[in-house]
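The complex is shown incomplete by one protein chain, all other protein chains being positioned as in the whole.
Just so it is clear, A and B label the chains in written order, and each chain counts residues from 1 on its own.
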Amino acid sequence: MHDLVAITALGGSEPQVDTVGGVTCREVPAVALASVASRMGQEASASKALAKLIGAPTPDVGQHAGETITAFWAGPDQWMIEAPFETHEDLADQVKSAMGDTASVTEQTDGWTRFDLNGDQIPAVLELLCMLDLRKFDAGCVARCSIHHVGCFVLCRSPESCSVYGPRSSAGSLHHAIVAAMRSAL
Amino acid sequence: MTQNNRLSGGQIDRNTTVNFRFDNRSYTAHPGDTLASALLANDVRLVGRSFKYHRPRGLLTAGSEEPNGIVELRTGNRQEPNTRATTIEMFEGLEAQSQNRWPSLKFDALGVNDLFSNFLSAGFYYKTFMWPAAFWEKVYEPIIRRAAGLGSLSMEADPDEYDKGFRHCDLLIIGAGPSGLMAALTAGRAGADVILADEDFQFGGRLNSETLSVGDQSASDWAAQAVAELSTMPNVRLMARTTVIGAFDHGIYGAVERTGDHLPTLPAGKPRQILWRIYTKKALLCAGATERPIAFENNDRPGIMMASALRTYANRFAVTASQRVAIFTNNDDGHRTAADLHAKGVHICAVIDVREDAPVNYDYEVLSGAQVVNTKGRLGLTFVEVALPDGSTRTLECGALGVSGGWNPNVHLTCHQRGRPVWNEDLAAFVPGSNLPVGLTVAGAANGVMSTQGALQSGMDGAVEAMELSGKLPDLPEAEDAPASQKPFWYVEGCKRAWLDQQNDVTVKDVKLSYQEGFRSVEHLKRYTTLGMATDQGKTSNISALAIMAEVAGKSIPETGTTIFRPPYTPVPISTFAGRMKGQEFHPTRLTPSHYWAKERGAVFVEVGNWLRAQWFPLPGETHWRESVDREARQTRASVGVCDCTTLGKIDVQGTDAAAFLNRVYANGFAKLAVGKTRYGLMLREDGMAMDDGTAARLAEDHFVVTTTTANAVSVYRHMEFVRQCLFPDMDVQLISTTESWAQYAVAGPNSRKLLQKIVDPDFDISNDAFPFMACGNITVCGGLRARLFRISFSGELAFEIAVPSRYGDALMRRLMTEGEEFDVVPYGTEALGVMRIEKGHAAGNELNGTTTALNLGLGKMVSKKKDSIGSILSEREALVEPDVLRMVGIKPVSSEEKITAGGHLMNSAGPVDAAHDQGYVTSAAYSPILNSSIGLGFLKDGANRMGEKMRLVSPLTDLTVEVEIVSAHFVDPEGERLRA
Partner (left out) sequence: MIINHPLLGPRDSSEFTYLGDASLIDRPDWQAENAAEAFYEYGYLRDNPAGKHQELWFHEAGDRSWLVVTRDTTTHEISKVELARDLARARGRSK
């Protein structure tokens, strides 16, 4: 076991939590990520292997699925895999062995920082941040979008819970934008 | 404390009294008032001075079309100039100042301009201030700026927040008057997803200004009830205080919501305004119509207002501008104002109707076939002079005159995509044409439907058509349905000064003069006279001016032209467009994994794109940046230094065709690169110019990691995706950007291996034999953390780059520092990095500047001719391969005291110094602490064959001439012994 101590994307030893009105924004470092991209001509087998890995049908365009290990659509024949960091720090290796030669796998764990929003007025916050059509953005949906010029993934997990993934280096700017929108809207 | 001009009724909250100040005097008002209605209630008619002649002016309208009543709202750093008093919602403590007057509104010294009006006619500025040119900036401009112009800026930063937001809907209804409300009820009840927006703080539009009934209710009660019903519908979003400012492509509308302007103080974190982008399937424009004035002699005195505005003030705000009012009209609507005011107990001096067959009234006098020919009253109207049909003149004593010249549909948004309105003879007005923005339809008065009943019907029809509704529709309430009768009448003949555009001081005569002087297109008229410019954009004046142009030209109005309207519909503060993108938040900031550590060390940071990078790390006692940078470079070359190079773009390239793909995007070959090796790669643009450079490390047969320069990370990724998807779509290759995933540090210097051996786990042999120059591989560090190691060097020293997952980057940097203490390890920043790469002769952004080829860079041999790669063919164009093309060289001063300056040009040691004799230029320069000399890199014609030549480095801009010697670009270790050690 190595002896280097991690810091969160916002630079703390503990994840940051902000609550405004009925919405809480929580920094979530405890997630491992890996991206999967089907090899040319292997799309069907890759999709099958992925479904097996996540224990759910492979998510279609703009969707996410799975339980412990989840996958969300990131582009044509491309998905991001999420899993708890504690148990899956070597997620890329696990995914690679599940996918075999059907797909290219890339470790993405620290490429992204995640903020989870929980509460009953999330659309009021999101409409100040991104141009998604929130009327159609139900549980199970995912979309890539730009939040204050930061390229992000937004996942709707339930009507009262969503996750925002942004590039780790921009965590401070993204967090500032989210919390400012919460103060403005709530 | 008087509010002498209050009437009964109205939609104000009389139970609450609020205090406000105008020009430093205190007044009272009620919630529901605007600043304009509150001023009138307090008998304040004079509110401003005109733009050019500084004539006393009062309110003309009761809406956002107001040209005169513009004030500076709020004080200190929140002062906002050119705010229309007619749209400012009253609140406790409101403060406003009149504008464009000195020393005071009642005595304005520049009122003297009015006496010289003969010299200040159309095109005055163009005619007068032509010469001498030298006077422009120093003399004329300051004078003009002081005299003319509108409000003043606080010159302080706006402390408030502004937001941007995005909303989607099926139907956007613009305007909540009778047609807008009826449309919203129709679509809302049918379950459609509706946004209803109105610029006013109270929905209802003209319904709030009229004494009509709708169904069995008063118009305003019906409006209130409709709003109450709409507010219970979850599928309807009501946006009051929201001006739809523009119609953009494909159903996108811009809207400004004034969320905080009506609040005495903004709650923390709340925005003053929100700029919405509204995505719509359909939109229905229910923007109503704007009444237009009639021009006559001295028609700009405070107290002369639009008749419909007088009616609004009386019915909605319970205010009259004066207790004695006359009306001047060419249509029936003017009579309605007289009747409403009379019913409220205001004395109607007379209704002056230009029509011979004006409606008869027994409550007050109606002068048929009469015209107002002059007015009196220095700071406010006192008398009106009327010419009667028999040629006699009558003088009426009154404090307010309501003018009604007919109504112009508010077609503005229909023109935002070059749609042209069409002339309607019956209305004598422009109505929306057929070429509307996609998805937009128009209802109500905006579409020329001028009765209330017609507006309700048209709103319902508009909603049904837009949403394709079928089935049972709501019952339409019954309302006034009188046909509007009018006689087109634009101005009274024979006037010396009859004002058309009161905001820009343009008279009927100015329009005629401009036509005589050859400005015959409406667009030229606008620019020559300034008619229709500034904050009101001619909402009350454009059509009248056009009518006068048409008359002078002897053409019809539609033949003469139309003005086209552009966004925004009403003025928008720049702050609103900026939103949160200001100051530190102007763009996102990217922090490196070692940022917090570097900050603790007192690093000085520099912005590189969005990144903040450590530029150098000053130590106590160092007083000049060069001291720090020289030390960092020297110590690295002497022992070992560490630099955060995470910012370099990193792209994961995988797939069975990964190597073949890299062969296409890089000019040099990658197919034969062994697994576990790294190679320098040069990317060209298709035109043969160098695009970017970096390295590609082969981690597996089908897996490379490509690095790009920091600046080009995004564009190189985009380019590679273009090559993959558009040029070679069947290649099995996948690209993933992984820049952020890995914290990557350069560890450079003769002791770099020794330092790394202390943290790399013992399973991994990184000796020179096992891990030679350009080796790469997956390793573990610090007891099992996965990491990547590359033996590459930018400094020219024995060097490595080590990468760990970003979350451990901070800890790794701290570990390197403690483990490196025995080697006197030094962190170095981008400056020392730059010094060392110049010493080594590595090209960077300054050299890869978009105008240089591989040959220029001394890398011509890298461009493989045995394979297809982007840019290879065009890099051989004749002019790019001539014998004397620019070649990269090193430059050093003959005397080591002298300095090389980047940007300077190279000239032969003798001969003229001019562009024709230019030999090349310097791209990068630095002080080399190990050579104790200033050095530079640059491009020189036929440079490869001019080593040792003495030249002049000149910079005429900075008056610099330095004698220099041309040398190899590799100032240190030209044989590369150090990096292979």
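One rule holds for everything that comes next: a contact is a pair of C-beta atoms (placed from the backbone, for glycine too) under 8 Å apart; a residue touches a chain by one contact, two chains touch by 3 or more.
For clarity, every value in this text was computed on a predicted model and none was experimentally measured.
A.B. asks: Check the options A:G22, A:P123 or A:G151 and report the residue that touches the missing chain.
C.D. replies: For the chain that is not drawn, the touching residue is A:G151.
A.B. asks: Tell me which of B:K376, B:R718 or B:K950 is the one touching the absent chain.
C.D. replies: With B:K376, B:R718 or B:K950 as choices, the missing chain is touched by B:R718.
A.B. asks: From the listed residues B:D868, B:E882, B:D914 or B:E963, report the one that touches the chain absent from this view.
C.D. replies: Looking across B:D868, B:E882, B:D914 or B:E963, the contact with the absent chain belongs to B:D868.
A.B. asks: If you put the missing chain back, which residues of chain B would it touch?
C.D. replies: 248-252, 277, 279, 438, 657, 660, 686-687, 714, 718, 721-722, 725-731, 868, 872-874, 876-877
A.B. asks: What chain A residues would touch the chain not displayed?
C.D. replies: 61-62, 74-76, 78, 131, 143-146, 151
Heads up, the rule we're going with is that only the chains that are shown with their structure count from here on.
A.B. asks: CA centre of chain A versus CA centre of chain B: separation in Å?
C.D. replies: Chain centres of chain A and chain B, defined by C-alpha means, are spaced 32 Å apart.
A.B. asks: Name, in rising order, each residue of chain A that touches chain B in their complex.
C.D. replies: So the residues of chain A in touch with chain B come to 1-9, 11, 20, 29, 35, 37-41, 78, 90, 104, 106-112, 127-128, 130-135, 148-150, 167-174, 176-177, 180-181, 183-184.
A.B. asks: Spell out the residues on chain B that touch chain A in their complex, using ranges where they run on.
C.D. replies: 161, 163-168, 193, 268-271, 274, 277, 279, 580-581, 585, 587-592, 595-596, 610-611, 646, 652, 654-657, 702-703, 730-734, 736-743, 780-786, 804-808, 810-812, 815
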